[in-house]
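Missing here: one protein chain of the complex. Every other protein chain is in place.
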Amino acid sequence: MPEQLLLQEAVDKVRPLLGKGKVAGYIPALANVDPNKIGIAITTVDGTTIGAGDYLEPFSIQSISKVFSLTLALNLYTEEEIWNRVGKEPSGHSFNSLVQVELERGKPRNPFINAGALIIADLLQARLGAPKHRMLEVVRQLSQDPSVTYDKTVADSEFQFSARNASIAYLMKSFGNFDGDVDTVLKSYFHYCSLKMSCADLSRAMFYLANRGKTLAGDEIVTPVQTRQLNALLATSGLYDGAGEFAYRVGMPGKSGVGGGIIAVIPGDMSICVWSPELDINGNSLAGTAMLEHISQQLGRSIFRLFNYY
Amino acid sequence: MPEQLLLQEAVDKVRPLLGKGKVAGYIPALANVDPNKIGIAITTVDGTTIGAGDYLEPFSIQSISKVFSLTLALNLYTEEEIWNRVGKEPSGHSFNSLVQVELERGKPRNPFINAGALIIADLLQARLGAPKHRMLEVVRQLSQDPSVTYDKTVADSEFQFSARNASIAYLMKSFGNFDGDVDTVLKSYFHYCSLKMSCADLSRAMFYLANRGKTLAGDEIVTPVQTRQLNALLATSGLYDGAGEFAYRVGMPGKSGVGGGIIAVIPGDMSICVWSPELDINGNSLAGTAMLEHISQQLGRSIFRLFNYY
Amino acid sequence: MPEQLLLQEAVDKVRPLLGKGKVAGYIPALANVDPNKIGIAITTVDGTTIGAGDYLEPFSIQSISKVFSLTLALNLYTEEEIWNRVGKEPSGHSFNSLVQVELERGKPRNPFINAGALIIADLLQARLGAPKHRMLEVVRQLSQDPSVTYDKTVADSEFQFSARNASIAYLMKSFGNFDGDVDTVLKSYFHYCSLKMSCADLSRAMFYLANRGKTLAGDEIVTPVQTRQLNALLATSGLYDGAGEFAYRVGMPGKSGVGGGIIAVIPGDMSICVWSPELDINGNSLAGTAMLEHISQQLGRSIFRLFNYY
Partner (left out) sequence: MPEQLLLQEAVDKVRPLLGKGKVAGYIPALANVDPNKIGIAITTVDGTTIGAGDYLEPFSIQSISKVFSLTLALNLYTEEEIWNRVGKEPSGHSFNSLVQVELERGKPRNPFINAGALIIADLLQARLGAPKHRMLEVVRQLSQDPSVTYDKTVADSEFQFSARNASIAYLMKSFGNFDGDVDTVLKSYFHYCSLKMSCADLSRAMFYLANRGKTLAGDEIVTPVQTRQLNALLATSGLYDGAGEFAYRVGMPGKSGVGGGIIAVIPGDMSICVWSPELDINGNSLAGTAMLEHISQQLGRSIFRLFNYY
């Protein structure tokens, strides 16, 4: 089946699931999104991007930004400097739990739970003069879309409701694992989360994860080994407390956000982004996961010889 | 590099690590193993098994048996019957923790932690007339080695020190998630753990995980989809609390045992087994992990085009 | 007000609360009790016992037996031998939680939660030839009622549903803090719990706690110092997860059971027992607590000069 048809089929197939999940409601700016939006885009290793549904409409990428943050940190710090401060293991707890951070004395389990992403944001703050500006620059280059921008309303609104993240940051500070001013780092962190990008943007931006670390523009943003490592972390910890289920059903490294987006990677083949705002009980896009599952099954059977890789 | 040389190189490369880990000491039968043993074997999709070091010497497979148990259960129960009683998520806790089982009301996180494996053993006990006999039969067929047998001394010794596993089983029973007589199921469980197999045996026995569910003898023991699912579970939960690190360094679905063995899979290419009795702090073979890391790096660069799959 | 009237008033005052709690339903033998039963008895330091309501009707004393067990253990072991194996602190967890026992490596917080009481039962088993027989003997002497007996149906029924307690016992055994055979100790433990005694019986039996360790018969079963210590433990840990609230409202050392009984002590003045089968959310008799609160307020104002002791 031509890929374009496959994407359209994925959208059509899962549309009946709309209404079965729940849009993230903790801030008004997210709660007001149209729950019927649904889109998918892929960028294949030859550099082509195609999509179906609302794949050109920007949405709030939220935790998907944690992939960009970690990638940026890998350009500023040695591996040791990073992994001394944050672990590489699945959390086994709800994504914003303080229990684990306290029991493990201030070291978050991985860079994709909130605690770990705050550590990465703290690292960026320490080495970058203008981290918000730099992040925007990087994301625009990766996605080849100069119109990508922060949603100030979302960023400000999240900061208003940031008590739990502040609590996590101060807890890590109490263990000596947070250097910056908490409010400053939180503001940067929420800006990263507030990035508005479309499925097309995100599939292009994540292209390097499918392409041994090389971006669409041909720059090596991370090494091939680092790419493999990033994908390993995404495969074990990218989907909050649903990583096992996602591996079981979809079988791709991936990262979700409460805005309803999920990016996923078939190394050597393509980067994918799906979007549908309603979430399942683990906080992952319900219809988005189903689209990825459909794609995985179809490609596994038809196009890619070795795609049954797990 | 010819594969035979690669295996020998892996053994030679990691031998200096001997002495840096710790042999499992909770029962004498395990504590007395020679800590300097080291072996590796692979079985490639063409059905050839080669090895290096002590790859023909049987050792106690311990938790590696959990892969066989789950595979057997998939032949006796529907998916729903299994996954209603045990989850698919990484545990985020030490492998024999009761905390998670209590907090999640008797449902273990996955079938590869002790609690989950006890559920699987309970399932086998309920549907098999002679589960210990049947397990032996299956393992002998899979490994094509009729001499594989239980180590009664190990099984009995583990039963003597089974208080923690009994505690876990009774806890699940108190939540209505354990049907059988605890002592009976524990005895079966410890027999499975006490299986003595060599690296060659295990790489042959796990061949189906690399071969879309088909055994060396050509039987489909699980479907291709189930194979992908088993590998997904192994990738996220097969290495106790070190699954993230293992994915990061090695990037293969795998399962370890406290006897020092680790099996790993490159789907479509080969099944692997390494053995070295000394363990790291997560309870995984220290030198064994290093051998797999070496293999992963060497193969990634040289033989398999798509092997950088994560 | 004469004491007899006070007791009758307490019963009448709280009767409207009947129907607001919940009878313990985990075994049929307990679930079938008449929820409208209500009684109170006091034994004053002069040795007189008076009561009101159903104060002569035997009921299942359940966890109140933990006071007898600990008292018996104090006669068989040194303080050090006891407190090395069980703590003296409030638990801060639900009364049958394994989490605390695991986090604190097999040492229960105090002798009045299930885990701690199992340790005490284990101690009794180790030093007494016939612990069940001896317990009956002691309780009959203390209550001066030779007709006190075990309820075999309750004891057997609890043993049938003992998975959680078995889990706790095996967990402690896995940490080296449980010596006996788990089933044997559990059977003794459930026998102690199944004792049937009336409010009158219990107020007489607990007399020594109000009388510097001397029983109604004049024997010193514990020393004055031990009496003070027992009362201290009851004051901080006797009411499951409601000890603080009970101290706040009632202000007496006390011990409750899920059969709906509560014993309480005004040292130097009287021992009290109330009974009403319906429980509050902490597992303490709802109307029973209210009767004790009434008594505390009335006595505080009227009879006992120093009764505002805390």
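As written, the chains take the letters A, B and C, and residue 1 is the first residue of each chain.
As a convention for this text, a contact is a pair of C-beta atoms (placed from the backbone, for glycine too) under 8 Å apart; a residue touches a chain by one contact, two chains touch by 3 or more.
Just so it is clear, the structure is predicted and the values come from calculations on it, not from any experiment.
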Among shown chains, those touching the left-out chain: A, C
Options A:75, A:174 or A:223, residue touching the unrepresented chain: A:174
Residue of C:131, C:180, C:251 or C:277 in touch with the missing chain, whole complex considered: C:251
Which residue of C:43, C:62 or C:110 touches the chain not shown here: C:110
From C:70, C:139 or C:243, residue that would touch the chain that is not displayed: C:243
On subunit C, residues whose C-beta touches the chain left out of the figure: 87-93, 100, 109-110, 212, 224, 227-229, 231-237, 241-245, 247-248, 251, 253, 267-268, 300, 306, 308-310
Positions on subunit A where the hidden chain makes contact: 97-99, 102-103, 163-164, 166-171, 173-174, 178, 182
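Definition applied: only the chains that are shown with their structure count from here on.
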Set of chains whose contacts include both subunit C and subunit B: none
Subunit B and subunit C: spacing of chain centres that average the CA atoms, whole Å: 48
Rounded Å distance, subunit A centre to subunit C centre (Cα mean): 55
Per-residue multi-chain contacts in subunit B, two or more chains: none
